[in-house]
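Here's the structure we're looking at; comments come further down.
A single protein chain has been omitted from the complex, and every remaining protein chain is retained in its original position.
Every chain is named by a letter (A, B and C) in the order it is written, and numbering of its residues begins at 1.
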Amino acid sequence: MNIYPLKEKDKTSWEKLWQEYLTFYQTSISEKVSENTWKNILKGEQVKGFGAFVNDKLVAFVHIVIHPNTWNDTDCIYIEDLFVTANARGTGLGRALIEYIYDFASHNNCNRVYWITDEDNYQARQLYDKLARKMALVQYRYDIK
Amino acid sequence: MNIYPLKEKDKTSWEKLWQEYLTFYQTSISEKVSENTWKNILKGEQVKGFGAFVNDKLVAFVHIVIHPNTWNDTDCIYIEDLFVTANARGTGLGRALIEYIYDFASHNNCNRVYWITDEDNYQARQLYDKLARKMALVQYRYDIK
Amino acid sequence: MNIYPLKEKDKTSWEKLWQEYLTFYQTSISEKVSENTWKNILKGEQVKGFGAFVNDKLVAFVHIVIHPNTWNDTDCIYIEDLFVTANARGTGLGRALIEYIYDFASHNNCNRVYWITDEDNYQARQLYDKLARKMALVQYRYDIK
Partner (left out) sequence: MNIYPLKEKDKTSWEKLWQEYLTFYQTSISEKVSENTWKNILKGEQVKGFGAFVNDKLVAFVHIVIHPNTWNDTDCIYIEDLFVTANARGTGLGRALIEYIYDFASHNNCNRVYWITDEDNYQARQLYDKLARKMALVQYRYDIK
């Protein structure tokens, strides 16, 4: 298994995995938005995407958003998306991708890696509890219509 | 009461309020980082700061971080800091600042405003429950040493 | 202020307070059930009720349920109801009643006092955080129709 930044040539396989991921969350996203997200990943500025490849086949991805914050003079990394295709689960890919981001953060002088997950995403949380600190925080959201 | 973007001339009063805020959270931040945060606020790109002024005196502030995300082709707004000086509390300033950010988000084509707070920050949550959706999410953090 | 076990003579004032309490929780309970609860309080076996009196007037109450448990050979005390009438709040009655139950538990060889509250009952939780340990537990319920 190898982890690389996603590149132009990965577009088709990424799109397939991205749809699987959205289906997992019982949601869908317009093609326009997906196109824009892919463009942002290729640009690789604030948004970055990395893929896990087994026998050159993309089987998992992670997307991060890098942003400044007011309590530090270095950036934070928000893991917005993490997905392992169904038949590659249980092989340590989720953990490998998160640890890859930890290394990336460390080499790029970032101060923190963080993510959120549904309170009842029990399977994922079993892993997350081993890799990071669970915070006693509540998130509030207001969507602009 | 008026709300304006923070400007060069507000530096001294902002610094005082910023220290009160950090004291409230029983933390401290190096002068270097505070200087950098102030510089980012003045630059006003990804980080922005707004102040609430009563009789031309700064009595409250809000700092936001604007960042892209992968589920939308517009930006999100993260309210990282919100503070009302002790003797101006209970006068609606917190609510006014949050609603100001809602308007800002709407006029700047952002898709969401969100923030986090300590699970036991009961006084603030009483207000937040009225203004936004409380999410059943857990945040995980890994700090880079 | 004095705290005493509720007695026959307190019925009318208890009923009034009990209705205020149910109104606070935006609920109502049939007269039959209220009558039965009052009878159980007077019997004072598994259910007990105590009142806080200021100038001989009942202004607050606490109801407990005493029950065995499998991890100890002594009983637990569940505080099912705690209520302070609106204009007597902020005078320490809630705390006094809880501490009264702690003493009662100690003198009656009980091993624990516990209670539950709504996650967003912020005002009460401010007090509870000072008096007891907040547990990282989830309660599941199935109501028999």
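Note that in this section contacts are C-beta pairs under 8 Å (C-beta built on N, C-alpha and C of every residue); 3 or more make two chains touch, one makes a residue touch a chain.
What you see is a predicted model; the values in this text were computed from it and never measured.
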item: Omitted chain - touching chains that are shown; value: A, C
item: Residue of C:53, C:100 or C:115 in touch with the missing chain, whole complex considered; value: C:115
item: Selected from C:26, C:55, C:70 or C:87 as touching the chain missing from the view; value: C:70
item: On chain C, residues whose C-beta touches the chain left out of the figure; value: 29, 32-33, 36-37, 40, 46-47, 63, 65, 67-73, 78, 80-81, 102, 105-106, 110-120, 125, 128, 131-144
item: Touch residues of chain A, complete complex, unshown partner; value: 120, 122-123, 125-126, 129, 134
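By definition in this document, only the chains that are shown with their structure count from here on.
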item: Classification of the chain A:chain B interface as same or different, half of numbers criterion; value: same
item: Euclidean distance of C-alpha centroids - chain A vs chain C, Å; value: 48
item: Interchain centroid distance [CA atoms averaged], chain A/chain B, Å; value: 26
item: Touching two or more other chains - residue numbers and ranges from chain C; value: none
